[in-house]
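I have a structure I would like to understand better, so I am pasting it below and will then ask my questions one at a time.
Our next item is chain A:
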Amino acid sequence: MIRTRLVAQRLAFLFLLGCLFFNYPLLSVFNQGGSLFGMPPLYAWLMASWLVLIALLALVVERKHD
Partner candidate 1 sequence: MSHRILVVDDEPNIVISLEFLLKKEGYVVAVAGDGEAALQQAGQFLPDLVLLDVMMPKKSGFEVCETLRANPALAGVKIVMLTARGRETEVTKGLALGADAYITKPFSTKELVARIKALLG
Partner candidate 2 sequence: MLQGWVIVLASFLYLGVLFGIAWYADHRADHGRSLIANPVVYALSLGVYCTTWTFYGSVGRAAANGIGFLPIYLGPTLLFALAGFILYRMIRVAKSNRITSIADLVASRYGKSQLLGGLVTVIAVVGVIPYIALQLKAVSNSFTILSSYPDIVMPASAGAVPLFQDSALYVAMILAAFTILFGTRHLDATERHEGMVAAIAVESIVKLVAFLAVGAFVVWGLHGGVADIFARAAEVPEVARRLTRADTSAAYGSWGTLIFLSLFAALLLPRQFQIAVVENVDVKHLNRAVWMFPLYLFLINLFVLPVALAGLLHFPAGTVDADTFVLTLPMAHQQEGLALFVFIGGLSAATGMVIVETIALSTMVCNDLVMPLLLRLRWLGLAEKADLSGLLLEIRRWAIAVILGLGYLYFRVAGEAYALVSIGLISFAAVAQFAPVVIGGLFWKGGTRDGAVAGLVAGFVLWAYTLLLPSFAKSGWLPEGFIAHGLFGIELLRPQQLLGLTGLDEITHCLVWSLLANLGAYVGVSLLRVPNAREARQASLFVGGTDLAGHTAWGGSAGVADLLPLAARFLGRERAEEGFLRHARSRSLKSVDELPGDARLANFAETLLAGAIGSASARAMVASVVSEEPLGLDEVMNILDEASQVRAYSRELEQKSQELTRATAELRQANERLRELDRMKDDFISTVTHELRTPLTSIRAFSEMLHEDPKIDLAQRTRFLAIIVSETVRLSRLINQILDLAKLESGRAEWTVAAVDVGEVIREAADSLTALFAEKRVALDMDDLHPGLTVMADRDRLMQVMVNLLSNALKFVPADSGRVRVGAEGTASEVRVRVWDNGPGIHAADHEVIFDKFRQGSGGTDVLTDKPQGTGLGLPISRQIIEYFHGRLWVESTSGAGACFVFTLPRQAGDNNKLATAERESQRGGPAAGAALSDSGGKHNGVRGGSQ
């Protein structure tokens, strides 16, 4: 339940984590040529971190027991 304070706070933490993932300076680390899993590092990083973030969001809100 979002209404419980702890869940809301965990989500807010993920918000901050997302802000970190999706912005400078972390972005500049991957902003270079080359290849990561056959993809440009920046693209790979953004898609992967995005997916991880979504998974964490699901984990936080769908967890039945707290």
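These made the cut because all candidates are chains of the complex that A comes from, given by their letters.
Here is the rule we use: a contact is a pair of C-beta atoms (placed from the backbone, for glycine too) under 8 Å apart; a residue touches a chain by one contact, two chains touch by 3 or more; residues count from 1.
Being a predicted model, the structure only gives us computed values, none of them experimental.
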| item | value |
| --- | --- |
| Touching chain, any copy counted, for chain A within the complex - options 1 or 2 | 2 |
| For the chain A and candidate 2 complex, residues of the former touching the latter | 1-9, 11-12, 14-15, 18-19, 22-24, 27-28, 31-33, 35, 37-40, 42-43, 46-47, 50-51, 53-55, 57-58, 60-62 |
